[in-house]
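The complex appears here minus one protein chain, its other protein chains still in place.
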Amino acid sequence: MSNVQFDGYTPTWCPGCGDWGIRVGIKTALNQLGLDPSKVLISFDIGCSGNMNDFLNGYAMHGLHGRAIASAIGMKVARHDLPVIVIGGDGGLYGEGGNHFLHALRGNHDITVIVHDNMVYGLTTGQVAPTASKGYKSKSTPKGIIEEPVNPIVMAITQGATFVSQGFAGDARLTVDLIKQAVTHKGFSLVNILQPCVTFNKINTYQYYLQRAYKLDESYDPYNLTLAVEKSLEVQDEKFPLGVIYKKEKNPYHEQIVQLKEPLAKRDRFTKFESLISEFE
Amino acid sequence: MSNVQFDGYTPTWCPGCGDWGIRVGIKTALNQLGLDPSKVLISFDIGCSGNMNDFLNGYAMHGLHGRAIASAIGMKVARHDLPVIVIGGDGGLYGEGGNHFLHALRGNHDITVIVHDNMVYGLTTGQVAPTASKGYKSKSTPKGIIEEPVNPIVMAITQGATFVSQGFAGDARLTVDLIKQAVTHKGFSLVNILQPCVTFNKINTYQYYLQRAYKLDESYDPYNLTLAVEKSLEVQDEKFPLGVIYKKEKNPYHEQIVQLKEPLAKRDRFTKFESLISEFE
Amino acid sequence: MRFNFLIGGEAGFGIMTSGLVFSKIATRSGYFIFDYAEYPSLIRGGHNAYEVAVSDTPISATIQNIDLLVCLNKETFDKHKHRLNKNSFLIYDPDQFQVDIEVIKIEIPFTQIKNQEKIQQQMLNSVALAASVSFLGGDSKIYDGLVREQFNNKGEDVVSFNLKLADIGREYVEKSGVSKLSVLNLKENPEKKLVMTGNEVFSLATVPADCRHYASYPMTPASSVLGTLASWQYQNGMVVRHPEDEISVINSALGSSFAGVRSAVGTSGGGFALMVEALSYAGIAEIPIVVFLSMRPGPATGMPTWTEQGDLLFAVNSGHGEFPKIILAPGDALEMAQLTLEAFDIADIYQTPVIILSDKLLSESHYTLFKKEIERLFEEYKPKRGKIVQNPSFSPYLRYKIEPDGISEMLLPGHEGEYYQANSYEHLEDSHTTEDDQERKKQVEKRNKKHLTYLESNFKKPKIYGDHNSEIVFVSWGSMKGTLLEAMSCLNTDHQIDSYMVHFTHLYPLDEDLIQSIFSDLKGKRLILIENNSHGQFGQLLRQLTGVDFKEKLLKYDGRPIFYHEIVEYVLAGNKGK
Partner (left out) sequence: MRFNFLIGGEAGFGIMTSGLVFSKIATRSGYFIFDYAEYPSLIRGGHNAYEVAVSDTPISATIQNIDLLVCLNKETFDKHKHRLNKNSFLIYDPDQFQVDIEVIKIEIPFTQIKNQEKIQQQMLNSVALAASVSFLGGDSKIYDGLVREQFNNKGEDVVSFNLKLADIGREYVEKSGVSKLSVLNLKENPEKKLVMTGNEVFSLATVPADCRHYASYPMTPASSVLGTLASWQYQNGMVVRHPEDEISVINSALGSSFAGVRSAVGTSGGGFALMVEALSYAGIAEIPIVVFLSMRPGPATGMPTWTEQGDLLFAVNSGHGEFPKIILAPGDALEMAQLTLEAFDIADIYQTPVIILSDKLLSESHYTLFKKEIERLFEEYKPKRGKIVQNPSFSPYLRYKIEPDGISEMLLPGHEGEYYQANSYEHLEDSHTTEDDQERKKQVEKRNKKHLTYLESNFKKPKIYGDHNSEIVFVSWGSMKGTLLEAMSCLNTDHQIDSYMVHFTHLYPLDEDLIQSIFSDLKGKRLILIENNSHGQFGQLLRQLTGVDFKEKLLKYDGRPIFYHEIVEYVLAGNKGK
């Protein structure tokens, strides 16, 4: 065992915030997988969620709001021997960074994206996130948001992700289980975690989810695309399936980069320039 | 009838390019709707498709690559009395501008988005577009693209669009029909047009589509979400349904802006500052 | 009279609200205030400190010395005790910590009260605030009135409970035996004042300015504009949107501006960085747009809730290619009101981007304004849209017609019988795309010409403050104004040193001849450049555009504003050195 631990600073999240549970879930999952902070690459987004940068150790980027997925893809390109994990909020990853999410799905990049889905922008004090239910009232939408919520689950399923799951910050055991599966999965894995923001979101509370979220049971077949799409659309009726919603076996991006064998950062320098130079004679 | 006509400069597209047919389709549809260049707002993206700016007259923005949808939303905010049309390529609207596409769907903005889906970046001489089939070889992907193609149809259907259709540049009558329906439709309307790029795309040719595209028949019910999703996934088997794939009645964005009555650009200036000032005493 | 009040406690427990109430009590009692709050980029945890400088003459600066420190926890005392002296007063809970310095103590057992009254932490603010106001000789009716306003919507019970808490606070002041001051004594017929942050003034001024579309993605310290305007939109009819990202923000605002309505966007450095491509588009397509850029310390995420003037050169040079843009930086709340109105006019007149530069200090500090002055300003204001027209004055209409002043007529879309494009490609006068060398040259020169026209017609030279005969000359810009005025007054009063300030609000472009002549008059004097950044960016800009160069610079870049005493000390040290 290594002498470095995942525990960083004591979190500064509001008491009761779902982020506390998610952090414990991540830490526990990584520990159970036999990892330590020297053996993971983490890309934190900017938000309350991303503030985990100081509370969870690892070789990490704490980059720009909305860009954590793009950076993670680069990390994986250089070091495909290490697990790469994205940790961020629904504002950053589905809003500002929605384009990177969409196109990373298509690539089936072997990264695990953990989204704190609290339906608000926590860190900027409570404006709507793109996941907010239609009509949700916030500082930036005093009479309620006009847009429908984004549906990241159906998007992930239909645009190329190969592991799509939903957790709930109130269910620690599930969170641990999903993150372990996601990190172990080869290819793009999404763990969308329903996360009560106790300070700014007075609608989507623990109570709200306890009433409306339910676990997918043993009989559910995550390899069935049609079923998965159906499940993912239940959110329109305020029903939230928990567990692995969709799964597919497919080579991850880095395995399809034909010239990539050893990790890019570890191979020898290429020195046979001669043939390239000759092209220009 | 007005003295201004839609015909602008003679197009500079390659002979045989699908863009020729699309332009005729747009022009014919607008004429048939009784519109003229003074009565439409158009937002052109940057690309071969967007080069239509000089070939189709209108009050138009020819803005930034990928940003035509964002600009169109602003146009509609100011002048909801005028139809607003976006004309651009799959690279600009689904690639660079994918985030605006996603979030405009959610808003059900009353704009018509016409996408020239040629699976390549035409204007920059033939790199892959995000719609390119997996394995498609191009300048930027000599051994074939690793990513799966984006599926804009299923995205539109599941993320909030209320009119989702697919045309084919080789079918002029259909193009006219779809654009007329789309422009008349209240809410976000997508017209994804399969467009052979004769210069750079030697795979997805007229021939290719003539073999694989088929028209949805009378019996097809575009109001059925499940069916629509099913249809939209057929592209995975290289089948291309043509026609209106999905439809839904829903108030468009501008009708949900409660303070918006007359067009924003036409109402009187607000002058009762006093009550606002007093808040700060 | 200058009196400095500071209340501090754990973040997330209402310190900010209490500070503002204190500021309003002071202005309603006839005084001027300037306040400044420090808080971390966290929702909970960490430390909040809110200080209010009270004065019977205008003030726009914080004061180093604290006259009354109110500690809701120990950290407040630890962090601020170095700013106390033996004449300072301290309100604190002796159960929380020991006072190890000489100071005049007023004890209030907060913890005990909290337990006895079974109240939440934030309610202790009412106790502390009432105690402070009472101790400073404030009128209890004004205090009670504010409590009523604050809690009215929560019901009469809450109001009376808070009034009861106020009484508890006042009793402890009586008990302490420390004799009360007259700092907040009610003045007779005080003129009506407004207590407003720079962001609030900007928001308010967009209304008379007839801005009809405001789009913004939240980013400290600009976010509160979005909240304020969003809450007003149902009343004044503005459309206020929060799009998916800053790129959508500005491109949608350009869409509405093109289609005919005054439009603005607001952000901080990181969001602004995402907008610069579109600024360039506004430049070539000649679309008016007002950008409210409130700076915070960078680079990147930096220190979100702190202050710096670090984005000036980026703003000046933002966007690829060459196009005219205009940058204004208000020095205080009143200038924010004036320049916001001006910005919308200038954007329309020159059909180009105008950036209003603010920073956390100006955006989030409360200033005192005379209500009448603001009312008059707004009433007298009539939007000037320059050459933006509903009907073209010539035919065939040419959107980018070459004109001697560089400004073409801009026809609002929808006019029968015409059409044109706002083209991001180089274009002919009629707006079609061109690659012709001569046409290109003409359009470049036309766009460049706008700057010259602006310099002749709308540029305002720096304002001069202080005594023209002084040896000491401060040169600065934007939010530094208040601090410098205070430093000048302190130098004069306490040290018999006269000084002079050249303060810029119209930062870019600059009139080279005019600026050179101002500075050639100042030759031989001790010129000191004062900026809240590490690169001396405005100094660099001045040198670039006018050749004026500085030997002496007082730069601060630790996330805090420059305090006036730092300027005074700097001047004194330098004078000694001579």
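Every chain is named by a letter (A, B and C) in the order it is written, and numbering of its residues begins at 1.
We adopt the following convention: a contact is a pair of C-beta atoms (placed from the backbone, for glycine too) under 8 Å apart; a residue touches a chain by one contact, two chains touch by 3 or more.
Small disclaimer: the values here were computed from a predicted structure and weren't measured.
Novice: Out of C:25, C:541 or C:554, which is the one that touches the chain we can't see?
Specialist: The missing chain is touched by C:541.
Novice: Taking the entire complex into account, which one of B:141, B:205 or B:259 touches the absent chain?
Specialist: Spelled out, the listed residue whose C-beta touches the missing chain is B:141.
Novice: Any idea which of A:75, A:161 or A:179 touches the chain not displayed?
Specialist: A:75
Novice: In the full complex, which of A:100, A:185 or A:247 touches the chain missing from this view?
Specialist: A:100
Novice: Please give every residue of chain A in contact with the chain that is not shown.
Specialist: 2-4, 8-9, 37-39, 41, 43-44, 46, 51, 53-54, 57-64, 67, 70-79, 82, 99-100, 102-103, 257-260, 264-265, 267, 269-277, 280-281
Novice: Go through chain C and note every residue touching the omitted chain.
Specialist: Counting only chain C, the missing chain is touched by 40-41, 247, 268-270, 272-274, 276-277, 280-281, 283-285, 295, 297-306, 308, 310-311, 313-314, 316-323, 424-426, 435, 437-438, 440-441, 444-445, 448, 533-535, 537, 540-541, 543-545, 547, 549, 557-560.
Novice: Take the complete complex as the reference. Which residues in chain B touch the chain that isn't displayed?
Specialist: 12-15, 46, 48, 51, 62-66, 95-96, 98, 121-125, 127-128, 130, 139-143, 199
Note that in this section only the chains that are shown with their structure count from here on.
Novice: How many angstrom lie between the CA centroids of chain A and chain B, rounded to a whole number?
Specialist: Distance between chain centres: 30 Å.
Novice: Nearest whole angstrom, what separates the Cα centre of chain A from the Cα centre of chain C?
Specialist: Computed value for the inter-centroid distance: 37 Å.
Novice: Would you pick out the residues of chain A that each touch at least 2 other chains?
Specialist: 95, 98, 130, 143
Novice: In chain C, which residues are in touch with two or more of the other chains?
Specialist: Expected reply: 233-234, 244-245.
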